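For this view, one protein chain was removed and the others were kept in their places.
Let's turn to chain A:
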């Protein structure tokens, strides 16, 4: 998807207008409709607590404590990324830069501003987490 090598780098300063992609067979088939079979198959909304057998019922509070410690740390990390420039590494060797806005609760989508794409700068965009391999920023 990214055109590299040889070509002159275009000046991407001016934002492009929002592209209206053609509609799919039903009105919400752009990948975000939570009721679509594709969404249900690919994107679990959350990881459930592990099925705890009766033997380790006492593990449950420990697991919950671990879960909350990890989640709080992750949320603080997300808080510190807001309004910073991040680089997204996505599939098909796509690397784009944007200003991080927010994430949703299940880490399914990221809201970003000023997304630099090969076709121009998108002022506001929603990036699907399933498409992202990793993203990096400077603290």
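FYI, a residue touches a chain if its C-beta (ideal position, glycine included) is under 8 Å from a C-beta of that chain, and two chains touch if they have at least 3 such contacts; residues count from 1.
Please note the rule applied: contacts and distances are computed from a predicted model.
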Chain left out of the displayed complex - its UniProt protein name, from "CENPI protein", "Gem-associated protein 6", "Centromere protein M" or "Trafficking protein particle complex subunit 2-like protein": "Gem-associated protein 6"
Absent-chain interface as seen on chain A, which is shown: 46-47, 50, 59, 62-64, 66-67, 69-71, 73-74, 76-77, 79-81, 105-107, 129-130, 132-139
